Each structure stands twice: as structure tokens, then as C-alpha cells.
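Only a single protein chain was left out; the remaining protein chains are all shown in position.
Showing chain A:
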Amino acid sequence: MKSSRSTSTRLVDFLGSMNLAITLLVIVAIASVIGTVLKQNQPYPDYEIKFGKFWFEFFRSLGLYDVYSALWFLLILGFLLLSTTTCVIRNTPGILRELRHFREKAQEKSLRALHHSASFVSNQPLEAIQASSQQALKNQGFRFRTHQEGATHVVAAMKGGANKWGYWLTHIGMIVIFIGGLLDSKLPIMLGEWRGTIQPETRNIPASEVPAISQLGANTYSYRGSVDIPEGRTANIIFLPVRDGYLVQRLPYEIEVKAFRVEHYSTGQPKSFESDLVIHDPDLKEPLAHTISVNHPLIYKGTAIYQANFGDGGSEVELQFNPLTKQYAPQTLTGNISQEYNLSSSTEQYRLELDNFRLFNINPVKNEQGIEEQRNIGPSVIFRLRNAAGEAIEYTNYMNPVMIEGRLYLISGVKKSPADPERFLHLPADKKGSPELFLAFLNALQDEALVRNTALATTQASMGALDNQALDANVETQIVESMVRLTQLFATQGFDGIMNDIDARFPEAQRQSVNEAFTKVLQASLRGVYLELLKQRGVSEPNETDWLFFDDSLNAMSNLPFYGSPWFIQLKTFKQIEASGLQITRSPGQNVVYLGCIMLTLGVFLLFYVAQRRIWVLVKPLESGENEVILAGSSNRNPHDFDKYFQNLRSAFQTMLTAKGD
């Protein structure tokens, strides 16, 4: 009676039901997709920029930024574990019965009703039939049992019980994997947070200042975190990422990074990352030296130390500040990566944050034929300039001039905000790779007196050439003045400045023609200043290269207003200090997981490739004195194969049992 079933029975039925198991499998699969579509564990401000305030908060409350640690996800996994366990417990007695019972008491009627069933008449005596059936089944690897009921004799045989082991191994294997994973999970941290004994740190402060509530002792059961150690330095902690913060995990030993190396292929791509480590531990007689590399970790005291990445460990860089406006003087600064410096020489206060140094930069560069090729363009320094208002622009400046399509440039990448794409400023460099000529040209354009003189000379020369007496001094002054004004505008605001000027002063109908006229005037003035500059340097007949330099300079100047920095900062010298990025884990569950994996694999093969087969041979005397033989069989796998097998078995038995005795 259904209504009398207790709640607990119904609960067990529900938990162990196939429908629940399959539903859970599908739900886990779908839920897992979230974490692959949404990049996990990114800095929280990035999410906020991406989703906006409302959705950012909403997704955060659902735990979507670390979905695989979210409570609801773990609950689903827990349910799956519970369901699998219930299933195993519930099915085990039945399977044990299956394995033990030969079903020798099977009734004639039920054997005849089986899908695989045949009957024939044998003239051989009962004993002979039984003996040869048993022999044949034994040869086929069956175990059997006999039973007699009245005059009816049954041989019940079975094989392939390993198939059932497949069921246990796969399902228990999964449970074991779950348990192993649980041992290595963040569950203790989550519990600690929930009880208020652990609180992740979100500020960017030195590890020594992290409060005790954000620290974990050296005897934590399992952890997985990372630390960057500069060459020649030692550390005894790692950082465990927790959502938008971190915890400081103490290690039971100290690690010293003696040296870090990157080896390169002939193409410049990295071939290997290696760190020479020394483990300092009072338990050791002498420090343990070992070199680790990617794919070759060091296992020590139940922890594994992996080469995970690398970075800068505070390289020393010497920077040359080339002012882009006349009000500053050039200066140099020597600093270290990850340090910040106040820049005092400007009217506006800036803070220089040295972010990173890179020795190699493999970038696509156009060669002289204009074809893009991957080339190492040498060291770069990455820094931010932060103004008094706290706004920062990020720059990537390359030390060496780069040859692009046969011309040399000094390159600086600029990013106004982390979300922006990087844009590049190409400063044309002279033959020695120096920005000096460009800077001198820029300087000259900002020198009003010089521009005026040149403009005057240019105007007079061209007028002289025209030999036009009708033009009076008034026109001449007008032209010179507009040359000076346009040049000033260009040198400080670029082409955009001139466009704005036109937009502000002329109605739309005239702008086109004014623009053309202005461009001509400006060109004349700029060429004049450039020629004057070259003349000072002993070049009186500029060649094609000089004019390409002129064009490149104008391009660069036109981009300067966007560039946003009052200096072009050049990397002059450096002393590289690298930091090795180590990942350190303690995962006592790993071997448990592997054990589960072995069980699972074995089980899968047993489940698929071993079929549990049963064969019955029932012998019943007929009135004629002959015997009727009923051959029946069943298999729980691969019915198609069993069809063939049973057909062969049947013809073999028929031949064997109906053949005339000699």
C-alpha cells in the first residue's frame, strides 16, 4: 500500500532514483557552463565596469565570480554525491543476490518465455545430456549449479559477474573522487568565514601588515596559493586567492629563489622557465637545493612547489625625461619597478608608478617590404603617470628604436584606462636612434620668435619669386601672423587644434576652403622651420629620407595632444631583477582522487565490455522415452552480440545432443 510508506522510505527512494541522478548530472553540466563563459576570479572593479552597478551586485550575490565555490553549486554537487551514495547502498543487496543466485529454480514456463529460448528433443540419456551441457558451459567460462524438481533437471549457469563490479567501481569511484576533492577544497576557509574566524584581506598591503584574521597557520590541511619571490630573496608565505581578496598562508619552511631563468628558442619564443630554489627548514641538516621548471615541480613535506609564472622582481631602470613642452628641463631618474616616485619639476604634480620591466618583446613588425613578421623589439618599461586628480595613464616605452618599413622609430604604447585598447606613438628617430632631432624640431616650432623669423623669410622668398609688387606689407604681415598662429596651434594641439579653431571661427560653408588654405600656410611654415633646422645641422639639400622624417614628425606631433604626458620618457639603462612566480599546493586529497579515478576507469571497462550472461539447460523426460531440452539465456549488455552467441550455442547444443550415438 502506497500511503503506508514512511517518509524516510520515500526520501530514500527519491534520493536513489535514476531520475534525480540524471537530472543532477544535467544540472551540474549546465551550471558549469557559467564559469566558462564568465571569466572567473577577476578583479571585482573589472566586473563592475563590465556589468554596471546593478548587475554587478546581482551577480555577486549569486556568487557568479567564483561560481565553483558558490554555496548553491556545492549544494548541487553534494546532492549528486548523496544521490550516488543512496543509489549504491540501495542497489548493493540486489546486486549481491544477482551475483550469488544462479536462479536454478527457474520454471519451465518462464524459461520458454525468455527472448532467447529454444527447445529440441534429444535421444540421449539424461546423464549424458547433463554431462555434455556442463562440459560445454564450463569450456565457455560459465559457473553453474544444478537443480532437480521432480523429473525435471536444470543446469543454471552464469558468467560475467565482473559487470556488476563495474557498477560498484564506477559509482564508488565517483564517491571517492568527490571525497578526495572535498579534502582539497576551500570548505574549511568557507566555514571559517561563516563562523567569523577568517576574513580575507582586500587591501594591497605588505604581507607583514596583514592582520591575524587573514592569516592561516603552517599546519593548514590543504591549500593552493602562489607567491612571487625576487631573485636572491626568501619567502615563507603564499597568498591564497579568495574572491576579491586573499589570505596569507604560512609555509612550514622557507624558500629562497637563487636565480630564475628563461631559455629561448632560436625564434625568441620561450623554451623553458626554471628556478633554482633552496629550501631552508630546521628539520633539514643542510638546506635543500633544487631546480624546478614547468612540468617538473618539487615535492617537499607534503607540499608541491610549481613553476607557475614569472615577473619582475624590482629591476632598476634609469629613465631620461625629454620634455615635450618648453616649460620643463630634461632630467633623469633612477628607480625600481613596483616603486612610486614624485615628479617635482612640473607645474602639475605627477606620480610615477613603475609597473613592470620586460627584457623581451616579441611583436609583429612590418619589414622593409611591408610584410609583417614576428620580431623581438627588445626591452620595455611599463609605468603609469598619475596626476594630482588621481587619474592615471599607462605607458609602455620600448628602449630601442625599432626599424619599421626601413625607418627607425621610438615607440611608446599608451592606455588611458585599463579597458581601452593600447595606442602607439611612433617618434621618428635619427640615424643614431636618438629622438634628438624630433625634439629639436618640436622645440623650434614652439619657439615663437624663431617661427616668426622663418615665416617672414619664407613669405618674402616666395613673394620675391612671384615678383608681385601689388602685394603690400599688410598682406605680408597677415600671412606671417597666420603662419605663426597656426604653427603654435599645431605644436600644442595638433591637427585637431586647427580643426577646432576653424570650426569655432568659420561658418560651415567656408570650412572646406579655409581648411585647404590653412593647410597650405601651415605646411609652408613647418617646412620653413624644418629646413632652417636642417641648415643649422649642415644639411642644405634635404633628400627623400629627410622628407619622410618630416612627415613622420608631423604625424607624431599631431598625436602628442592625445599622448597626455608632458615628457617622452626614455629607458636608458637597466639592471634586471626577476621574480619567480611559484604555486605551492598541499593537496592530501590528490591520491584519494587518483584512487577514485583508477576505480572509475576499471569500472567503466567492466561495465561496457563484460556482459553478465545466464544460460539455463532444462531437461525433461518425454513419454516417448526421449528427453526434451530447453536452452534459454539472457544477457544484460550488448543484445546484438548475445543474439549471435546464443545462435551459435544453440546450434552447438543441437548438434551435440541430437546426434545419433555411435
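Everything that follows uses one rule, which is that a contact is a pair of C-beta atoms (placed from the backbone, for glycine too) under 8 Å apart; a residue touches a chain by one contact, two chains touch by 3 or more; residues count from 1.
Throughout what follows, contacts and distances are computed from a predicted model.
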item: Hidden chain of the complex, named as in its UniProt record, picked from "ATP-binding cassette domain-containing protein", "FAD-dependent oxidoreductase", "Peptide ABC transporter permease" or "Cytochrome c-type biogenesis protein CcsB"; value: "Cytochrome c-type biogenesis protein CcsB"
item: Sole contact to the chain not displayed, among A:304, A:359, A:393 or A:457; value: A:304
item: Given A:116, A:164 or A:224, the one touching the chain that is not displayed; value: A:224
item: Contact residue for the chain not shown (choose from A:82, A:179, A:393 or A:604); value: A:604
item: Residue among A:6, A:61, A:266 or A:474 touching the omitted chain; value: A:266
item: Interface residues of chain A (partner: the chain not displayed); value: 18, 21-22, 25-26, 28-29, 32-33, 35-37, 39-40, 68, 132, 135-136, 139-140, 181, 224, 265-267, 269-273, 293-297, 304, 306, 308, 583-585, 587, 590, 593-594, 597, 600-601, 604-605, 608, 638-640, 647-649, 651-656
